[in-house]
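Take a look at the following structure, please.
The complex appears here without one of its protein chains, the remainder shown in place.
We call the chains A, B and C, going by the order they appear; numbering starts again at 1 in every chain.
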Amino acid sequence: TELEAGFERTIEHHDRIEPRDWMPEGYRKTLIRQIAQHAHSEIIGMQPEGNWITRAPSLRRKAILLAKVQDEAGHGLYLYSAAETLGVSRLQLTEMLIEGKQKYSSIFNYPTLSYADVGTIGWLVDGAAICNQVPLCRTSFGPYGRAMIRICKEESFHQRQGYELLMTMMRGTDEQRAMVQESVDRFWWPALMMFGPPDDESPNTAQSMAWGIKRNTNDDLRQRMVDMTVPQAEALGVTLPDPTLAWNEERGHYDFAEPDWDEFLQVIKGNGPCNAQRLAHRRRAHEDGAWVREAATAYAAKREATS
Amino acid sequence: TELEAGFERTIEHHDRIEPRDWMPEGYRKTLIRQIAQHAHSEIIGMQPEGNWITRAPSLRRKAILLAKVQDEAGHGLYLYSAAETLGVSRLQLTEMLIEGKQKYSSIFNYPTLSYADVGTIGWLVDGAAICNQVPLCRTSFGPYGRAMIRICKEESFHQRQGYELLMTMMRGTDEQRAMVQESVDRFWWPALMMFGPPDDESPNTAQSMAWGIKRNTNDDLRQRMVDMTVPQAEALGVTLPDPTLAWNEERGHYDFAEPDWDEFLQVIKGNGPCNAQRLAHRRRAHEDGAWVREAATAYAAKREATS
Amino acid sequence: AGELAQECLRLGDDALVLSHRLSQWCSHAPDLELDIALANIALDLLGQARLLLARAAAADPSVVPVLPEGSPVPAEDALAYFREAAAFRCSRLVELENGDFAQTTARLLLVASARLAEFERLREHADPVLVAIAAKGVKELTYHRDFAAQWFVTLAQGTAESRRRLEAGLAAVWPYREAVEPAVTQVLTVAEVDEPTAGRSVSRGHTEALSRLLAEMQVVARAHPRGQW
Partner (left out) sequence: AGELAQECLRLGDDALVLSHRLSQWCSHAPDLELDIALANIALDLLGQARLLLARAAAADPSVVPVLPEGSPVPAEDALAYFREAAAFRCSRLVELENGDFAQTTARLLLVASARLAEFERLREHADPVLVAIAAKGVKELTYHRDFAAQWFVTLAQGTAESRRRLEAGLAAVWPYREAVEPAVTQVLTVAEVDEPTAGRSVSRGHTEALSRLLAEMQVVARAHPRGQW
């Protein structure tokens, strides 16, 4: 049809699709799922770092951490707004999340066990997120791409802050250095899993790339992350927990071992260390806040009625 | 009447009135109120010390404190049982407590602010309780007197443990000694208030003494407490926060200043530092536990039905 | 200098502790907008706390706890993380646990109104640093008070449930009030909420909540007195 042809042309020219434009139902559905999953990740991602706000070891770090977690709430807001242009509401998406019908990034099902984890999440997790997200700034759906531009800017600021925390801790005491190493040991593999399963087990990649809502394969992005991170780890003075890690002259990339994909599947299935805890936290906040949201609605209605 | 005469005779001979005996309605009511107030004090009294169980600074002290607070629950149990012989139920009394219709000792409306308070409560608060309670072992109502005998034994054990904690802390660091002094400064006056208002403002004393459910006046007991405590404070090496405290050769007692009776009245009226907190804690535990008590009742009924 | 330091400690500790309480809402608020707003207020207060604690340390270095030799901990952190509860100068009102959003709102209305009035007065203070801190703080506190007032009215006039909670929350914090500013009275009037009848609660030092708050807040810093962060 005419509409389909127009859509295909826009995609081909790497132009943006806008909410008022015609789009195939599969494109819309896939986008909603992807944007929602991304928004949920920002919101659930507030928890592992938020866990340390009340224990931040200096007032400066407390301000940085609180502002960072607040930024994640802001990212959630933009992304829910982008999804809303596709005809779903934030409330619907939130309910899908707390009923376990939509996913969020599996990384946030890992616990934060020391203050070093705040730095490691900034460095590795935000680092991986940036690898994933920078290409999405050129995604074919306008509102999503524009949200990603803003988010990526803030994410790379967060990543630098995380790296700077680890760098400062490495200049501190032996205990602090040990804390950083222990944290990196725990997060390295889960961070690599953030790019999703190997390409040959990622059935939706081809369609998403054809629609311009995914720009690189999982394995490409994972390699990019490893290549970027190894020199940073050296500068930091930590050892990445992969004895096979080595520069491959021929490929022009670092070789590295496979993450434990069984663990990945377990976490995706709901058996991660914190899946239940994260959802329960979100559900409780949502339910405990219902009376406030209702009061705000009722008050606004009264004001409207009397004005 | 014959019954009244028998009752009066029993009182006069310092014999015990037992639950099956005839007693005047005023006696029964006063006793219920007094025993319930005493039971409530044990239960509410679990909170200020319980506040430090999870922060006890050694495993030995944690065991001692947990066992002590457990004993208080036990004392509550005996006392509610004694009250039940007068025809009220524990549930009724608990509801009177959480609705604010019956009182408990005002001392428990003060906060515990350091681990030294655990020792100070043992020393001064249990000390004052013993002064109050030892005469009650000879109270005219049998079940109450027998409960008091058992309770007094345990209370004096607790008092020694509290004193021993303070003694140990005084042998520790400067910070620990300062902590003990600060604690004694906070608890001295509230402990003296535990004996109630001055005799000339204590209208019920005469009737209670006539009925043999009170054996000494408030001021007598307060003087006994001061006389007992001053040498203990000297042995401990702390200063009691009363510059007028001095031995009076003539009276054969220590002179001491008046507690701040305005403060006492404020606390009795509900404006103590923790009144609302203590009642809210008790109410929440009671309400949160309702489903468990109901389940136990339902299960017992089912078992009975099938046996 | 000692008096100035004590004044800065009192104002700084109030800001530090209330900021901490508000930061506990992070990821728990009724919606994302409120989560962000509460974090903003917490950040403003944290900023005030840092300036005030630093000013206290500069005015009278003897108020700063002594740390092991070679410790890189700055004065603001030595004050925040290495004092015992008894050395804090904050009011009991800021120490109280958050309760629900209604109680948090009622407390914020009381504190922000009283603090705003105090900061207005501080603009005439002899110490120019304190004057500058106050000038910046007045803008922030005006926003905090207005935020609290707006939600106070919304909850009072929203639903029966929100009104019930608001009244309970106000009653819970009311005994710990210090001065009740005219701005508060005015908000109560607009919200059609009566002043609670409870008297001011007798004080014997801090609340039991403060030492628990500090146990959590100080745990990492104290485990690493020579740490760099």
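Here is the rule we go by: a residue touches a chain if its C-beta (ideal position, glycine included) is under 8 Å from a C-beta of that chain, and two chains touch if they have at least 3 such contacts.
For clarity, every value in this text was computed on a predicted model and none was experimentally measured.
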item	value
Chains still shown that are in contact with the chain withheld from the display	A, B, C
Residue touching the undisplayed chain, where the options are B:Arg61, B:His158, B:Arg186 or B:Lys214	B:Arg61
For subunit B, residues in touch with the removed chain	43, 46-47, 50, 52-63, 66-67, 69-70, 73-74, 76-77, 80, 115, 165, 168-169, 171-173, 175-176, 281, 284-285, 288-299, 302
Subunit C residues that touch the omitted chain in the full complex	84, 212, 215-216, 218-219, 222-223
Residue ranges of subunit A at the interface with the undisplayed chain	51, 55, 110-114, 182, 186, 190, 263, 266-267, 269-277
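In the analysis below, only the chains that are shown with their structure count from here on.
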item	value
Chain centroid nearest the full-protein CA centroid	C
Pair of chains joined by the greatest number of C-beta pairs in contact	A-C
Separation of mean Cα positions, subunit C and subunit B [Å, integer]	36
Distance from subunit B to subunit A - Cα centre to Cα centre, in angstrom	57
Multi-chain contact sites of subunit B, meaning residues that touch two or more partners	none
Shared interface positions of subunit C, touching two or more other chains	none
